[in-house]
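Here's the structure we're looking at; comments come further down.
Of the protein chains in this complex, all but one are displayed in their positions.
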Amino acid sequence: MEVLEQGIGKLFTDPDADKAREFFRKKSRRMENKLMTLKDAIAKYVHDGDYLAIGGFGAIRTPIAACHEIVRQRRKKLAFCGHTSTHDFQILAAGKCFDRVDIAYIVGLEARGLSTVARKYMESGEVEVTEWTNYCLSARMKAAAMGVSFVPIRNIMGTDTFKYSGAKKIKCPFTGQYYVLMPALYPDVSVIHVHEADVYGNSRIRGITISDLDLARASKRLIITAERIVSTETFRNEPTYTSIPFYLADAVCEVPFGSYPGNMPYEYFSDEEHFNEWLQTEKDPEAFEQFLEKNIYSCETHFDYIRKNGGIEKMWELRAKELMVDNNAK
Amino acid sequence: MEVLEQGIGKLFTDPDADKAREFFRKKSRRMENKLMTLKDAIAKYVHDGDYLAIGGFGAIRTPIAACHEIVRQRRKKLAFCGHTSTHDFQILAAGKCFDRVDIAYIVGLEARGLSTVARKYMESGEVEVTEWTNYCLSARMKAAAMGVSFVPIRNIMGTDTFKYSGAKKIKCPFTGQYYVLMPALYPDVSVIHVHEADVYGNSRIRGITISDLDLARASKRLIITAERIVSTETFRNEPTYTSIPFYLADAVCEVPFGSYPGNMPYEYFSDEEHFNEWLQTEKDPEAFEQFLEKNIYSCETHFDYIRKNGGIEKMWELRAKELMVDNNAK
Amino acid sequence: MADYNAMEMMICSAARELEDGSTVGVGTGAPCAAAMLAQKTGSSNLTIMFEAGGIAPQLPEMPISVGDSRTTWKAVMASGMCEIMETACRGMLDYTFLGGAQIDMYGNLNSTRIGDDHQKPKVRFPGSGGANDFGSFAWRMMVMTPQDAKRFVERVSYITTPGWLEGGDSRAKSGLPLNAGPYKIITNMAVMDFEPESKRMRIISINHGYSEKDVLDNCGFELLKAPRIIETSPPTDEELRILRDEVDPLKLVIGR
Partner (left out) sequence: MADYNAMEMMICSAARELEDGSTVGVGTGAPCAAAMLAQKTGSSNLTIMFEAGGIAPQLPEMPISVGDSRTTWKAVMASGMCEIMETACRGMLDYTFLGGAQIDMYGNLNSTRIGDDHQKPKVRFPGSGGANDFGSFAWRMMVMTPQDAKRFVERVSYITTPGWLEGGDSRAKSGLPLNAGPYKIITNMAVMDFEPESKRMRIISINHGYSEKDVLDNCGFELLKAPRIIETSPPTDEELRILRDEVDPLKLVIGR
């Protein structure tokens, strides 16, 4: 297979499908209780040096509680999948948890602006980067989910995004057209936040899935954080709506409001005031250190964080905002 | 891209992604009323010589009414996608509608046995064949759905299935492992039977989807037959559950019991007596001719066919069987 | 010893191979019965998958099709073909059961045709369906089949689904996923596996009521023999009771 051109970016994971198979061969398929605290799940399944991917869309259905816990447990030298990442990236950059990033979208929070701290970290030279696009990384997860080492796609050709990527350009043997091959991305560990899960890891997502269906399948280890634990019958009564089957999951953690201050579709809208506080506080290193101490390091659980930022009243306010109804809660 | 080995099977469709793009560029994306009779839909969108694919799993959620209509309108020289095909294949073979077949599974009806007529037709030399597997054809649809000309997979290597396929074997430039490339399959026209659709073509499927999500996206023209037409609000109120968005569909036909005598999950079970009648009658050419005359050619609609085979009482009996409840209907 | 027929014997043998906590991709008929029996006799944590998309159903009765409604009855997920096959390709499918018109000494299967003219075969069979897929991807492929010399042939006339191909390391060299392949062949007369180096089929146990000669006479190629050939354990009363009363009360499979 003649490679016509290739990016100079490094691959931070091995796309070898047979090696992945050997890993998956040993992964448990038992339908057994995987419920544990988030603290235990992060301690057990996220290791220094791992390649980590975070589900959701940066600040939508993103396991923010898990990102805090990773920072709190002071994980270091992770490789990070910077796919649709916004607030998740901002948190992990604040903890300097990673030193390698596959970049599609980083340092920004969309319409909210850019993270000073994340940007500074990415400009420091301390972080090794390889460049992609959101769809490139989705396609890389899809290749892994398919159990192969690459898939062909049609973007990035002719651009610097290709030049700094780890992709390879070839000619399609059926049509003679050019394609770029995306190497499979098998993360060591991922965290995905869902609406409902049972104790075995069967999970349901409502609303957009972004790239999480492929991510769940591509990941060697998978931590599910869920708004609610529900009975297994919930799944067995409507198997059409299962997003993630149990055998993909290694740990299941019940984390209500686990996406706060982000948006959880159908549950609560994002807390824009709090996002603004993050972005503003970041500009003053000392103030930001105190901010992190207050909001992450000194918290035992996600409930602590929520209590410090408006508590249950705030949650119900965000719920009303999400549903676009008047707030009837007291 | 060096091809190490390739199958001798012919490709009955063009995998060229740019040519497909030119077609899709002109395809309407208007949200407009596409409701029409099945007769009109087949007349308008299924032409002699077309490459045809049929959704479902042979006798499960398969648009049987549409297969009858294609036979009734005496379509000829179709190419057919023999992917998970059982009763659909049997019907179209009875009408000798096709003369080229991509084969994964044909002539059989699983545990029910083999179709004499379909088998004889396939042994006649009148039908040109290329060999694949069910997943090969799923992957070919997936490639088309992705808008590319191929995807790599890991089966069929070393077998005669590869030898008689249209696949090509190459080496992965990332890992040095061998892969077979599946050329994209963009059918000219497909028919998919769904539980619910609105007049624009938004559709919902309950239960297994087999390969229909990719098929709907891969197809140049798509006819939806639905058990029920529902309001568009049904979709807008729960956009999570939409299986097929409106802009993929060209025609929408309300065909209650449209999968009969096959199984429609959550609606009605298969009519095993009637399947047995098909299989037995096929053994006597003259009797089978009368059988076709009665059940297909002389029917104006699918309701005519149902009336001749037990009518509404039979439908409610099959419904009770499907739901595994006692039959309370009179 | 309990009275039982050949099909019951095969199903009980097959069920015992299915380790608790594993996954199995099955078709209709005997394989499905074996998986259901395994779930009720020690492997309650066995996950059944069907190629059309059904995952971990609580099968209320024998399905007629691998896609019918029974395959998602109280299932944990109703998915699709790619979900199942790609799960298998990722290495998450432990076992599968396949069949065919012919099987050869390396476990290759023919379910496509008899006759040399591919475009005009003497006898046309259904083709691969999902067999080649499961046979390529599952770690351990098994076959349950009646044994006779017409079916057990030296070389199948057409390889629909890969066994160990030409034996030795030929499968590993082909590009198919490494370390997966045929595991056990279960017939009415015996159980066979594959000699680790040559990958040739060999007898490991013989069913009660049959002799080694029966097995050899009803095979169209030279069968190797394991260092120690034992008698296959016959079905227990408990296995038979569950098979007959709970798994297949209508005798759709065991009545054949």
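By letter and in written order, the chains are A, B and C; residue numbering begins at 1 in each of them.
Here, a residue touches a chain if its C-beta (ideal position, glycine included) is under 8 Å from a C-beta of that chain, and two chains touch if they have at least 3 such contacts.
The structure presented is a predicted model; accordingly, all values stated were derived computationally and were not measured.
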Give me the visible chains that the unshown chain touches, in label order.
A, B
Determine which one of A:I60, A:L78 or A:A94 touches the chain that has been left out.
A:I60
Using the touch definition up top, pick the residue from A:V107, A:V191, A:V252 or A:M315 that touches the left-out chain.
A:V107
Residue among B:T37, B:T242, B:Q280 or B:T301 that touches the chain left out of view
B:T242
If the hidden chain were put back, which of A:A43, A:M157, A:L279 or A:A320 would touch it?
A:M157
In chain B, positions touching the absent partner
17-18, 20-25, 27-32, 144-148, 202, 217, 232, 235-237, 239-240, 242, 245-247
Contacts from chain A to the absent chain lie at residues 56-60, 82, 84, 86, 103-108, 110-112, 114, 119, 122-125, 127-129, 131-136, 138-139, 142, 153-161, 164, 169, 177-180, 206-214, 263, 265-266, 269-270, 272, 322, 324
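Here is the rule we use: only the chains that are shown with their structure count from here on.
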Calculate how many whole Å lie between the centre of chain A and the centre of chain C, each centre taken as the average of the chain's C-alpha atoms.
40
Just curious, how far off is chain C from chain B if you go by their C-alpha centres, in Å?
28
Can you list the residues of chain A that touch 2 or more other chains?
17-18, 146-148, 239-240
Note: chain C residues in touch with at least two other chains are 72, 78-79, 82, 89, 137, 177
